[in-house]
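Below you'll find the structure, written out as structure tokens, and then a few comments.
With one protein chain held back, the other chains of the complex are shown just where they sit.
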Amino acid sequence: MWRDVVLVAGKDLRIEWRSRVTFSQVVPFAGLVLVLFGFALDANRPVLERATSGLFWITIMFVTTLAVQRSTSIETTDGARRALLLAGVEPVAVFAGKAAAVAVQLLAVELVLVGGIVVLYGAEIDSFLLVVATCLVATVGIAAAGTLLGALVAGVRARETVLPILLLPVLAPVLIGATRAFDDALGSVAVDGWAWIGMLAGFGLINLVLGALSYGVLLEET
Amino acid sequence: MSIIALDGVVALLGRFPALAGVDLDVGAGEIVLLQGPNGAGKSTLLRVCAGLQRIESGRALVLEHDVVSDRAAVRRSVGLLGHDTALYDDLSVEENLRFWARASRVDVDAVDGALDRLGVADRLRDVPVRHLSAGQRRRTALAAVVVRRPRLWLLDEPHAGLDQQGRDLIDGLVRQAATAGATVLLASHELDRTMGLASRHVTVAGGTITEDRTI
Amino acid sequence: MTHLGYLLVGWGVSLGALGLYAVRVMQRGRRAAARVPADRRRWLAAEETS
Partner (left out) sequence: MTTPASSEVPVHTGSTTTRLLGIAVLVGLVALILLGFFGAPKDDEQADAVRLIFVHVPSAFLTYAAFSVTAVGSVMWLWKRSVWWDLVAHGSAEIGVVFCSLTLFTGSVWGRPTWNTYWDWGDVRLVTTLILLLLMVGYLAVRSMGGDDSAVATRSAIVALIAAVNLPIVNRSVEWWFDRTLHQKSSLTDGNLEDLTLFTLLLGVVVWSLFYVWVMIHRFRVGWLERELRFGDLDLALAQRRAEAHTINDGGDR
């Protein structure tokens, strides 16, 4: 089982490394979104500072839909989904592996974006530990929910539009929770960021379980 | 023991009855040619035998495993070459084969030999699959089937897009597999070629079997 | 009565939307029923016997 998780995750990451879609397209896209938010709000510096954490996580939500779409299309373009079933890889392992690969890519983008908000928005990091913890915990939940919904729309026409319709409302608690935790870490609002990490962990855990239980059913259906 | 035993199999694609009641019994070591017009149901029949297709009614046993209730056992023992080649565009030929060998839990060292047998040149092995020609891609996909050492080979148009040398290679592979005790089911339009290869000709039309001749 | 405008809009839209939806469902039913052969409108048969 763990062997297959590593196998699938390694395969997805290697494909990503070869094609460099994340680095050549997604990271620039995320940077562009940050810059555009900057244009829209820069007339008012305090507003920008106040909104930094929210903008950061909204950008990550956009990036997530791209990463998930890419992760799904790897398996659907040439019938690899079917071959995975024939090979007898446990669907749970496919789910965990693909979610792990998405998580690694998102973490890489988050790393770049943290640099972005420090440079572009003048954010000051009060608690570095809290930033890291938020990114790690939130990303697990995002990747789990994203991978599950990605497989769900894989057999659907017009999946490019259906995916965000489903994914973004599901991710609403992550947007709220991670934004609050960042508010604390950047010192922009006085809240207890660590309490929010607990909520994010709950979200991650629940969606991991949900994905592990239903991924196999989805793989069989298409 | 019959390798494939289908009894009144009806299979739907969406709402379309791709198979409208198929009875078929194939024994070990047979090379069966499925012929028939496009849309006759040949590919669906192969998918049923691979345990990848839901069955609306009837019963299908492959290697004495039920393709619905015991599909994991069926899938493990078949090798399917479909219309899709199931290769990852951005990985090299060798990386693809190694991945599928590991995923199928078969000997990864068999990859080299399989590529040799399919005539995939050494210089191509580190090339991303994206850059292969259709024929080379098909050979690579077939190598992935060879690596699995399946007891039942399910080949959908294996000759399509291959040059003369490639076609001869496939014929050789099929004969070898049958000699070694495996069973081969192949759907093909290349009747002149496969007539001699197959030991049995099954004609599929309208989702049913209309003719079944053993040579 | 205070806030009469708000009241009429709230009640009007609610009843209107529910009514409209109900009418649409029944129209859909009639259209479908007309195309299904009588012997296969099975829930109707079950209804008659009970």
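Note that the chains take the letters A, B and C in the order they are written out, and that residue 1 is the start of every chain.
Note that a residue touches a chain if its C-beta (ideal position, glycine included) is under 8 Å from a C-beta of that chain, and two chains touch if they have at least 3 such contacts.
Please read these numbers as outputs of a predicted model, since none were measured by experiment.
> Let's see if you follow the contact definition: name the visible chains touching the chain that is missing.
A, B, C
> Touching the missing chain, which residues of chain A?
These residues of chain A touch the chain that is not shown: 145, 148-149, 152-153, 155-158, 162, 165-166, 168-170, 172-173, 176-177, 180, 195-196, 199, 202-203, 206-207, 210, 214, 217-218, 221-222.
> Would you write out the residues of chain B that touch the absent chain, in ascending order?
Given the touch definition above, chain B has residues 10, 12-17, 20-21, 35-38, 54, 56, 189, 191, 205-208, 210 touching the missing chain.
> Mind pulling the chain C residues that touch the left-out chain?
Residues in contact with the chain left out: 1-4, 6-7, 9-11, 13-15, 17-18, 21-22, 25-26, 28-30, 32-36, 38, 40-44, 47-48.
FYI, only the chains that are shown with their structure count from here on.
> Averaged over CA atoms, how far is the centre of chain B from the centre of chain C? Could you give it in whole Å?
Averaging C-alpha atoms per chain gives centres 52 Å apart.
> Provide the residue numbers of chain B that touch chain A in the complex, in ascending order.
Touch list, chain B to chain A: 50, 52, 72, 75-76, 78, 80, 82-91, 95, 99-100, 102-105, 128.
> For chain A, which residues count as touching chain B in their complex?
For chain A paired with chain B, touching residues are 4, 7, 11, 14-15, 18-19, 74, 77-80, 82-89.
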